[in-house]
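The other protein chains are all here in position, but one chain of the complex has been omitted.
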Amino acid sequence: MISEQLLYSLAGIGLFGIGLRATLLHHMLIPRLLALNVCGAGVFLIFITIAYAGAESRPDAVPHALVLTGIVVAVSATAMSLALGRRLEALNDE
Amino acid sequence: MISGSDLTPILTIALLVALNLLLLSLFIGLIRAWLGPGVEDRFSAILLVGTGGVAVLLLLAILLQLEALYDVALVLALLAVVGTVALTQSEKSHD
Amino acid sequence: MTNILAVLAIFSGLFFFLSGSIGLLRLPDIFTRLHALAKADNIGLAFIALGVIMLESDILNNIKIVIIWLLVMAASAISSHLVARHALREHRSDD
Partner (left out) sequence: MIELLWSVFDLSLVLLLLALAWGTCSTRDVMRAVTLFIAMGLLLAIIWARLKAPDLALAEAVIGAGISGALFLSAIKDYPSTITVSHRTPVLQGLINAFTLALVILMSWAVWHGLNMSDGIRLSDQVVAQAPVSGVSNPVTAVLLNFRAYDTLLELAVVLTAVLTVLTLNDRRYSHVVSSPLLQGMTHWLVPLLVVTSGYLLWVGAHAPGGAFQAGAMLAAAMILLQLAFPSRRQQFSLYLVRFLLVIGIFTFVVVGIWMLLLNDVFLAFDPDWAGTLILIIETMATLSIATALALAYLGGRPMGWEEGARNNSASTENEGAG
């Protein structure tokens, strides 16, 4: 049996890589933001995997609090970037 | 509290098999999300994943003995509606 | 005894989930697909919720599960309506 910690941290690293590569490759705003969110999700997954301490014991609360903060900040940043992008489009149309 | 003593090995195995089959069902649904072709087809797949997610969370709550997952399932059920409404009410503005 | 009944209920639910997702994949258009989806949403989740209720001894949690199930039922009806209406409207604008 592979340890679930190893498995999920590999998934986190994979998500991070996929997201980062796509963030750099895309030049349109929305695909880029989606990719950046995927990349961020990978980082969150790594944090939570490190916090996970097996089936019996209670996981570490500190990374959980950090990731909770991260999720809220990520959604705010996404909203801000979308607004910036919309403004930019409006300026280009003029 | 979940009646932990009742969680016999055979029951655990049965629940885990159910969990895996449920995931398979979600996977089949997600193929439709990939194929489309219409927006509606994609979103009906999301609806299936939402309901399937609720079912997975209910089973996980029993298996992991985490009561809080019922709250998560409740929240997921509530938010699935908001998601659908967001999709169907925001369509491309036809000129 | 309760365990056997619970597992039986969960597996009947799974049957509806799997047939719902296969229907979502195989049926020809959005309206028939929504019809398949409703099976998973309503009956599938109902059976799984029933099974989980049998395994869960805490009465408050059981009430929560019933609320979740009622929510998903209502949500599924309204989502299907919205998605189908959206599909109809889009289709009309193509003509």
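All chains are identified by letter, namely A, B and C, in their written order; residue positions are counted from 1 within each chain.
As a convention for this text, a residue touches a chain if its C-beta (ideal position, glycine included) is under 8 Å from a C-beta of that chain, and two chains touch if they have at least 3 such contacts.
Bear in mind the structure is a predicted one, so any value in this text is a computation, not a measurement.
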{"item": "Visible chains that the absent chain touches, using the contact criterion stated earlier", "value": "A, B, C"}
{"item": "Interface residues of chain C (partner: the chain not displayed)", "value": "71, 74, 78, 81-82, 85"}
{"item": "Absent-chain interface as seen on chain A, which is shown", "value": "1-2, 4-22, 24-28, 30-31, 33-35, 37-38, 41-42, 44-46, 48-53, 58-62, 64-69, 71-73, 75-80, 82-87, 90"}
{"item": "Residues of chain B in contact with the chain not shown", "value": "9, 12-13, 16-17, 19-20, 23-24, 26-27, 30, 33-34, 36, 39, 42-43, 45-46, 49-50, 53, 56-57, 60, 64, 66-69, 71-72, 74-76, 78-83, 85-87, 89-93"}
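Operating definition for what follows: only the chains that are shown with their structure count from here on.
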{"item": "Chain whose averaged C-alpha position falls nearest the assembly-wide average", "value": "B"}
{"item": "Centroid distance [mean C-alpha coordinates] between chain B and chain A, Å", "value": "21"}
{"item": "Centroid spacing, where centroids are CA-atom means, of chain A and chain C in whole angstrom", "value": "30"}
{"item": "Intercentroid distance (Cα basis), chain C paired with chain B, Å", "value": "10"}
{"item": "Set of chain C residues in contact with two or more other chains", "value": "none"}
{"item": "Multi-partner residues of chain B (each touching 2 or more other chains)", "value": "none"}
{"item": "For the chain B and chain C complex, residues of the former touching the latter", "value": "1-3, 6, 8, 10-11, 14-15, 18, 21-22, 24-26, 28-29, 31-32, 38-41, 43-45, 47-48, 51-52, 54-55, 58-59, 61-62, 67, 70-71, 73-74, 77-78, 80-81, 84-85, 87-89, 91, 94"}
{"item": "Sites on chain C touched by chain B in the complex", "value": "2-3, 6-7, 10-11, 13-14, 17-18, 20-22, 24-25, 30, 33-34, 37, 40-41, 44-45, 48-49, 52, 55-58, 61, 64-65, 67-68, 71-72, 75-76, 78-79, 82-87, 89-90, 93"}
